[in-house]
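Report on one structure; see the data block that follows.
Of the protein chains in this complex, all but one are displayed in their positions.
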Amino acid sequence: MSILQRDQVWPFLVPREVKVDVSHQVILYIEDLSVSFDGFKALNNLNLYINDGELRCLIGANGAGKTTLMDVITGKTRCDSGSVWFGQTHNLLEKREADIARLGIGRKFQKPTVFEAHTVLDNLELALNTHKGILPALVARLSAGQRERIDEVMEIIGLQQQRHMLAGALSHGQKQWLEIGMLLAAEPRLLLIDEPVAGMTAQETERTAELLTSLAGHHTVVVVEHDMEFVRSIARTVTVLHQGSVLAEGSMDEVQNNRDVIDVYLGESA
Amino acid sequence: MIELRQVTQHYGSSQILWGVDLNITQGSCACIMGRNGVGKTTLLKCLMGLLPVSSGEIRINDYPLHNRPAEKRAPAGIGYVPQGREIFPLLTVEENLRIGLPIRKDKRKHIPERIFELFPVLADMLHRRGGDLSGGQQQQLAIGRALVIEPSVLILDEPNEGIQPNIVQQIGDVILRLNEEDGLTVILVEQKLGFARRVGKQFHLMEKGRIVASDHMENLSDELIRQHLAV
Amino acid sequence: MSLFSLWRQRDAKLTATWPVVVAVFAMALLAALGNLLIPESSALHVSTYTVTLLGKYLCYAMLALAVDVIWGYCGILSLGHGVFFALGGYAMGMYLMRQIGERGVYGNALLPDFMVFLNWKELPWYWLGMDQFWFALLMVILIPGGLAFLFGWLAFRSRVTGVYLSIMTQALTYAFMLSFFRNEMGFGGNNGLTDFKDMLGFSLQADTTRVVLLLLSAVLLIVALWSSQAILRSRFGKVIIAIRDGEARARFLGYQTERYKVWLFVYSAVVAAVAGALYVPQVGIINPGEFAPINSIEIVIWVAIGGRGTLAGAVIGALLVNYAKTRFTALLPEAWLFALGGLFVLVTLFLPKGLVGLSSKFRMTARKLSSYSSGQRSES
Amino acid sequence: MMWIASVQPPSYVSIHSNINLLECRVKKLMFFCVLCICQAWPAWAQNEDASVNELLQQLTEARLKDMAPILEQLEVEGGEALLPLFHGLLAGDLYYLKSDHTLVSVTSVNGIDQYQEILSGHRIESLSKQQISKVRVNNTLRGQLRQIISRLQLNARQPDLRYTAVRSLLSELDADTMATIRALYSGEQDQRVKAIMATAIALYSAESAQDDNERVAAIGQLRNSLETDVRNALNRLAKDDTRPAVQSAARRAVADIEQRVAWYGRLDQLFFGLSLGSVLLLAAIGLAITFGVMGVINMAHGEMIMLGAYTTYVVQLLMPNAIDYSLWVAVPAAFMVSGLAGVLIERGIIRFLHGRPLETLLATFGVSLILQQLVRTVFSPLNRQVATPSWMSGSIELNPVLSLTLNRLYIFVFALLVFGLLLLILKKTSLGLNVRAVSQNRDMARAMGVHTERVDALTFGLGSGIAGIAGVALSQLTNVGPNLGQSYIIDSFMVVVFGGVGNLLGTLVAAFTLGVANKFLEPVTGAVLASILVLVFIILFIQKRPRGLFPQKGRAAE
Partner (left out) sequence: ADTIKVGVLHSLSGTMAISETTLKDTVLMMVDEQNKKGGLLGKKLEAVVVDPASNWPLFAEKTRELLTKDQVDVIFGCWTSVSRKSVLPVIEELNGLLFYPVQYEGEESSKNVFYTGAAPNQQAIPAVDYLMNDLGVKRWVLAGTDYVYPRTTNKILEAYLKAKGVADADIMINYTPFGHSDWQSIVSDIKKFGSEGKKTAVVSTINGDANVPFYKELGNQGVSAEDIPVVAFSVGEEELSGIDTTPLVGHLAAWNYFESVDTPENQAFIKQWHQFIGNNARVTNDPMEATYIGFNMWVKAVEKAGTTDVDKVEQAMIGIQTPNLTGGMAVMNENHHLSKPVLIGEIQDDGQFEVVWETDGLVAGDAWSDFLPGSKDLISDWTTPIKCGNYNTKTKTCSGQNYGS
């Protein structure tokens, strides 16, 4: 077994522990961020600070720029101006997606994206927080610890049954869960979660809420969601985006009673 | 009005629908509910003709649909709002809406104003690519697009997924209005109980590819919910 | 049960290579023995013609394998893989050319014939060292590998994908074709390199040499199959498939997808190049025609016919199509294109998964039948 | 060259065309006109000059080598009156009866040869090809004939003829000719003719005047002329003239002229580039639909072009006497033939492959093999002859160093026209919208009531039909053979991809960019290297813009 646990034999196989300097408590600095598409301003001088270990809810009208914000943080979209820092030392705007991911920023997409031709198991394996280089990948075997981790995750997302099923054959909701599972397997510092409970039943929603709350502390979690009940159940701080900038920030109660927020987002009866 | 009899369906060798019987009357608003993966979407796709049924019959006003191709079903008056919106991403909002014009009975050449009344955002976004819109905007576009063909039945597959609360509200209002004022028959797949209760008149609970309970919405008891919707 | 069968099915893709390995080896061995041991008078004698033909097919199979590795598993459709094959071939051709030495028609020990009569005075620098077998072998790998690295690095880094990539590979091989047609390039222009005499001192016209080359092709094909399989089964392979289905997702998991793609591309190019290097001594000529885009498209077609995404499929496809071509061109010289074209159309229409798909279809039915008889024991 | 004037209305650009550039039939027709005119000149026909007759007799018997002096004699003896004969000889339309060496002309009217005695103008019935023999000429004689005709036409009635006559004499000015020109100069009314005569006079004195100043003055007059003969003469002077004043004047003049020539040279290149671009555009535009919009990797696209070209051939076979109109028939016919073939391919094969774009490559490749072999079987593997209508032959000469070939010009315009039309169809009809919807989300399109099958068939038919039309145009430029399609398929894909798949405008810009780039490179690097460089350029460009010149934008395209 020790031969198979190669990550203990060769140093280059040991996952790099990335240092994120959070000496000021803040793990994510977003300042004056602007993004435009063909002249349309999706983000407009946005300022946002996320503390280390926080669980932050991000709400806002459809098209307010929440997904775009995540795109910028994860390196998918280039911004026009502004800065995005991960801790004190990592300027995210200079990095490519893969590097950002390896810094420990994980992301769940709005539309669930999983590797359809892989089994649920393989999906999780690929997500594991291991060395992502080429040579390690050629020789990598699952270590016992990793197996355990996968089983754990499998348990959490409730897909043990589907373990060997191709991910492409899962239903929409199952894919959502799998993607969350992949996030968990990767054990990132910062989780960006775009609409996790869309298409989930009430109970599942509850479970997700529990899960996210339990994650906070060890991990920093940013959740985008439109399901107010869900938000209410997990929220400590809520940030409301509108037309690319922050409209309001505060506790759920504050936000809920904010006139502007009611006008542009919540509607009267919420 | 819409009648499904013993509909079964397979993906390859795995059977998804197991003899679904469903009866939806004119002007009703039927809400289909069930856990993830029980086959709701599959059922709607069969209804729309996007998936072939393995056996069984589907009729609209006694007109058999199950042996017609999808493109013949829309003119028969079925509007479809799929799960995941399925906007034509590279067409502009306007073009997305225009697609359905030719099959309208009145052969209108213009997008009915009504759509923009219901969804004012669309009017602002007329010349942007459908794919660029945010999720919620796309959802509104998808409903608008289905309404362009002036359907007599509107099929909605989780229309509120990812929609901001006030719009959810609004969509609910729209569905109610269409259903009550215009007499549009609505088939709705919905996970959120609150919404389902608000707009639905009947419910049909699905489990493992079968309809296991159907009744008026008022009769949707906690017991039933626990039995069929809880995890 | 359905879960189990899904899992089985996935694995089946990779395990199904064994019958092919065995078949290839057996075929090569039988041909070798039949050629060398059975006297020519016997009906069982395998002619040198057949041996050479088989050798050629095996090279093509290797080439198809190279294409399948990137197309079937990583979704990179290269319509210009002939470029690596041909470059490998040219490197080998240059070595063979230098081996001719004084036996060329002009008796010039240094310059190949085509240089002499086009009045070249000295050997161009890029021909230096090619008289050494090890150096030539190194070039067989380095040049195509380097080109693949350069091209892949440029293309994948700037995220050229899909048809854009395919057409660029086509442009690449086309550009090479035009360049090699130029006599000034010093590769013999249209006529290419030919009239080879021997390799490592063994006459290329000797039956034993041919047989050895055939066996070598078979062995290397098997090695390529095995190594491809190993690569694709490793986590590297899983990442590759992940990239095919969701490159963005893979990137957000921290995989530098472009590196994975580049190295797979390089691997594939090297396999193609080795195939080319084996091909040249067996067919006796290498010329710019090998760079023709149409040739590269044909490779893709072998793979598709055999069944893409299965290593065995690529090999079977290449062997079968080329065998069909050989037969058709002799049997129906005026109508073989109808037959071949028709074959392509029919296979696409009726065997969407290629010939291998057909076999797994059989296997499925067979399994169904047997499971009926043996009382559904596969329930687990 | 009066007939030119009758075919092409005189305009501010003069239209010149060498006689042997003209379509055979037209030539014969023209010759016929000349004959008619000659009958209106009874002076010669009746006033039979014995020596002329004898010379004519000799003409039929002499060996090619000995004909030059006979022609010279004829010019002197017969003069202007013999022009029709010279024209006939030049065109190779002059025959004689084997029996008695009477000169006859042969004209083909509606495919039936008609024979006419040249001296009397009598029609001769019931002659067969076997009874007559051609009066042979070769290149040397043709050159001589041309000079003779020019000299004789110096005082022709049509200004155009006089103009050409003077121009063609520029290369061989001698004292006699000069005398004639000088004599005619003062009386000349036409400005253009007068100007060229002035050039001739200046040219002559620049080289043969005794006085330095006269020479310098003449050179000064010549510095605006672009005539090659002038340039050659000036070059000679600049190189060899011993008088410093003359030499330096010549040098300056040459420099002036060279500069202008270089400028026109670039214009010329631009035209070449645009013209190559229009060919690429035509070839690619059908693919821009089948591949760009529908997403079918259509390897049989080239064969659709080929079918169009063969249709042109068949149309010309069917209407051998109306070649001039054949293209008008061929364009719609080719559209129908290729379009229909396209519909068949779509219905028979491609529709089963939706959602499997790569497999379309395989199937259409098969189709392409079959189609190639089919034309090989039906039409033989040889190239087929497609004639160029007379109105597409020759060139418009804007000035002596810049002329635009007509066929290229027409094809350029045609390409733009086809492009515009296509754009209109796709923008203005529901087909355009539907096909894009279908290619983006087939299921949803069906759910919206779009008849996807019909849309597919129509679109594929349209794309193929347009490829067919391209074939008609290409038949005017290149071989019509079974390999025609193969030679354009790669270029077509390159153009579509370079422009950005799915963007018709991109295809247009890409085609012209590649065309012009190629043509500007070619003089510097040679044709082979130019093509290679263009390919390398495309490869590198795609690294910069991985989705072509005009990429599809937006979230969905990522």
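Brief remarks on what is shown
Chains here go by letter, A, B, C and D, matching the order in which they are written, and residues are numbered from 1 within each.
Everything below uses one rule, namely that a contact is a pair of C-beta atoms (placed from the backbone, for glycine too) under 8 Å apart; a residue touches a chain by one contact, two chains touch by 3 or more.
A quick note: this is a predicted structure, and the numbers were derived from the prediction, not measured.
Contacts of the undisplayed chain with the visible chains, over the whole complex, involve C, D.
Screening D:57, D:405, D:430 or D:543 against the full complex identifies D:405 as the residue touching the chain left out.
For the chain left out of this panel, the touching residue among C:58, C:74, C:97 or C:178 is C:178. Within the whole complex, the absent chain has one touching residue among D:232, D:259 or D:321, and that is D:232. Across C:116, C:137, C:154 or C:324, the single residue that touches the chain missing here is C:116. Contact between chain D and the unshown chain involves residues 17-18, 20-24, 27, 64, 92, 136, 138-140, 142-143, 146, 171, 228-229, 232, 235-236, 268-269, 272, 275-276, 279, 372-373, 376, 380-388, 393-395, 403, 405-408, 476-483, 486-487, 518-519, 522-523, 526-528, 531. In the full complex, chain C touches the hidden chain at residues 47-49, 52-53, 56, 100-108, 113-114, 116-119, 178, 181-183, 188-192, 194-197, 204-205, 283-285, 287, 289, 326, 329-330, 333-334, 336-337.
The rule is short, and it goes like this: only the chains that are shown with their structure count from here on.
Ranked by how close its mean Cα position lies to the mean of all protein Cα atoms, the top chain is C.
Distance between chain centres (mean CA atoms), chain B to chain C: 51 Å.
Remark: chain A and chain D have CA centroids separated by 65 Å (rounded to whole angstrom).
The geometric centre of chain A is 31 Å away from that of chain B, both derived from CA atoms. Touching two or more other chains at once are residues 14, 132 of chain B. Counting partner chains per residue, chain C shows two or more touched chains at residues 248. By the touch criterion given at the top, residues 48-50, 69-75, 80, 82, 86, 88-91, 95, 98-103, 129-132, 145, 149 of chain B touch chain D in their complex. Residue ranges of chain D in contact with chain B, taken from their complex: 430, 433-434, 436-437, 440-441, 443-452, 502, 552-557. The touching residues of chain B, when paired with chain A in their complex, are 11, 14, 35-37, 41, 83-84, 121, 128, 132-137, 139, 158, 161-170, 191-193, 229-231.
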